Structure formats: structure tokens, C-alpha cells
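Left out: one protein chain. Kept in place: all the others.
A and B are the chain letters, set down in written order, and residue numbers restart from 1 in every chain.
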Amino acid sequence: MAGFEILDPTVEPRRQPLTYVPRPDSLKGKRIGLVENTKFNSDKLLQRIGIILKTEYGAAEARMWRKHNSSVPAHQEIIDDAKQTVDVVVAGIGD
Amino acid sequence: MTARISSQRYAVEGFQEALDLCYSRGWTDGLPVVPPTEPAVRAMLDAVGLEPDAQVAFITNRQVAISAEKVAINAVMAGCRPEYMPVVVAAIEGIADPRWGYHGPATSTGSAAVLTIVNGPIARRLDFNSGDNLFAPGWRANATVGRAVRLVMRNVVGTIPGRLDRGTFGHPGRYTYVMAENEAESPWTPLHVERIGCRPTDSAVTVMAALAPIQFYNQLSSTAAGVLGTLCDTMRYPGQIGQPNYCVVLAGEHMRTIAADGWSKADIRKFIFENTTNTVAHFKRTARMPGAVKPEDETATRPLVQSPDDILVVAAGGRAGSFSCFIPGWASRTSSEAVTVVIKERSA
Partner (left out) sequence: MLDGILFEKVGVPAASIVTDVFEATGHAMAQSWGVPEYKFLSVPHPIANLTDAELDARARAIAPEIVGLLLKGQEG
């Protein structure tokens, strides 16, 4: 076979710049959303984080949502509920 | 078909340089690939009647569009014949289905491969193996169709070990994991007819996120319950307790024994469902479930699967040998379920 061309089998991800919303100045009085990914101890770790954010950083409350399963993003009803009821979200964690 | 091919091109002096380039860029599965030239890629597209920029699938969790052009390039690399393209396309449509849930099976430490079951006339026409050495090398269709899907996962969707593929072990099915159902000798309704109600004259592919096959041996039984009893005893202790799909592959000798007893696939599924429960106490004692064993756990039972319908029963494998096998799915059927897709055979 003399010189020839081969084609690239890959796809490069596109840049999709995100405009980030303004951050609060502090967590005092803020409502924390915790989204746990169903993996073992994710809920327990996030719950402890929620308590610390309330007792030491002045957050008003912390509420937790459990994802339907770890393989998908949080379902729309969780996202819609969080938009209405919390000011910031902490999401994670385990395997 | 004269639509433009848009992929970047690399000039090479010869075959060896092409091969070395593919290796150095990380485009292979570790085995050599066929250099994807434009004529070869166009032959793939012609065989399936798709324009290069036609979207075969969109993987939402990765925000990646899989074009016909990229499928064709990877299918050439895998060593597919153009006639295999409709099967490759259908399999990719299957793994992009939200019910298959791409992220979990592809990324998880749980190491699932894409078990691909081919049904219908296309299986025989393209010589997909359904018999001896079912999962072993030797058949171009089985070897290259699965490989093409896997190369698309790697090269197009970014499913690369250490990055978006964290399988602790992986398994050899990640090279290829393709089988056909032995419809010629099976006494039962073919898998695709059962699952989506298509005609036996339709061809389809079923993809299931799957671990490696585990075989069991029963040479002594002359009844369905006897054979399947051994299966259940082997199958009942799961590697994980999430209740995924299972695929049960019944080879020649066992197939004939079970069929002689007049059992249908539904009978088989019901028997397996009823004979593979475990107690919660057992799961806790073996650290599959957390927590201390409570008295009520000794009688609380948990079935292997959520429903008998989660068990895919397929007749395939060699005529000789008192072996059949079961293939555990990944995680749980809620997170990923088997998907059956009709193969669209069309030409330009």
C-alpha cells in the first residue's frame, strides 16, 4: 500500500461556557440542599456536613434529596424542588 | 453518496505507519485495527444508507452526538464487513437508550460489558455464531460487531480506562461479547419476539450490561427441574444484591432436556425466580447488606431479580456438553435494563 490517508475515529468535546450565578456573601441564614447519590454512606456524610454548615456557618436549614440512582443526574423533580426551596446545593459522594 | 466526510485526516506512508498512529493516539483496544480509509468508511455508510452527518445516537450523560461517519470509521477499524453496519447501528441505538443508562454500565467500577444478542434472519445470513464456542474467537461477525461498538464507546464517547471507565476488573467481554440465539434448533419463542413483539422474520439486537458468563454442569438430570435446580443453586448467591437483569443461556443438551419436559421460557423464568431467593439474614451475615442481623431477617426473603421478566432466556451454545451458563447484569435493573432494538436494513 502506497501513501494514503486515515480518518480520525474520535470526537472532541465542545466547549459550553457556563455563566455562573452570583455567590452569597456567607451561609448565614441560607438554606442548604444536600443531594446524595445513593451510594453507601453518602447520605450519612452529607448529613454531617449539613449539621456543620448550620452549627458553625449559620445556615438556617439543611434538607436532603436522594437521587433515583447513581447513574443518572438528579431527576427533574429534585432540581425543581431545590430551585424553589434552597439557596445552595452540596452533591456527592461515594462509589 | 457524495456527502462530505468531515473527520480529520492523517497522511501515512503505509499500513505499519497507520497502525502505529492508531496505537500511539490510543484509538485501539490493544489489538491492531484496520486503517480507516475514506473508501472503506463510505462502503460502511452505503451499506446502511446513512449520510455521514446523520445522528445515530446521542449520549445525554456525556453530551456526545454519535454520527454515522464516526460509527463507520470505528466499524472499519474493528474489521467489520459493510453488511454488519445495520447491526452495529442498532446496538449503539440500544446503549444510547435512556433505559440502558449509558453512564452506569460504562463508567462504574462494576465492570459491565455490552452483551449483544442477535436475533432474526440476519444472524444466519451474516454468520453470527450461535453454537459451539459461543463466546470464543473464530467468527468475524461476533468478533467485529462487538468490537466496533466498544471502539465507538472508547473513541467517540470517551469511555477510557482511568477517566470515564473505572471498571475495577473489566472483563474479556469488553473486547467483544456478541452471540446469536440458536433459533434453528430452539423449541422456544425467540428472544426478540418475546421482548418487543416483533415478527420472527424481523431481525433485532438486544443489548444488556453484563458481567462475565458463569457456567454450571449437570449431566445427571433428565428433567427440567433437575437441570434448572443446579442452575439456581449456582446462580443464587449474587456478586451484588441490586437485582439486575440476568441472561440464562441454555446450550444443546440442557435445551433438549428442558424442552422435552414441555417447559416454555416463561416456565423457566418462573422456576428461577422462585428458587433463587435468599434471606436478609444471609445477606447481612455475608456483608452484602449492612446492619446487624435481626430475628425477623431470618425469614425475610429477597429475590435475585425484581421480576421473572428480568431474566432473559436464550437458547445458544454447543450441541455437546452438559453445560449451560448464566450472565449477571450490572447493578440493578432500575439503573440499567436490557434494551431490544429492531435492526433497520436499508441501503443507499
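The rule is simple: contacts are C-beta pairs under 8 Å (C-beta built on N, C-alpha and C of every residue); 3 or more make two chains touch, one makes a residue touch a chain.
A quick note: this is a predicted structure, and the numbers were derived from the prediction, not measured.
A.B. asks: For chain A, which residues lie in contact with the unshown chain of the complex?
C.D. replies: Against the missing chain, chain A presents residues 13-18, 20-21, 23-27, 33, 35, 37, 39-42, 44-45, 48-49, 51-53, 56-57, 67, 73-74, 79, 82-83, 86-95.
A.B. asks: In the full complex, which bits of chain B touch the chain not displayed? Write them out.
C.D. replies: Touching the chain left out of view, chain B contributes residues 61-64, 107, 158, 160, 162-164, 166.
Criterion: only the chains that are shown with their structure count from here on.
A.B. asks: Let me have the rounded angstrom distance from the C-alpha centre of chain A over to the C-alpha centre of chain B, please.
C.D. replies: Computed from C-alpha means, the inter-chain centre distance equals 31 Å.
A.B. asks: Could you please specify the touching residues of chain A with respect to chain B in the complex?
C.D. replies: Spelled out, the residues of chain A in touch with chain B are 1-11, 13-14, 16, 40, 68-73, 95.
A.B. asks: So in the complex, which bits of chain B are touching chain A?
C.D. replies: The touching residues are 5, 7-15, 18, 21-22, 25, 27, 35-38, 41, 61, 63-66, 70, 73-74, 77, 101, 103-105, 108-109, 151, 155-156, 158, 290, 331-332, 334-336.
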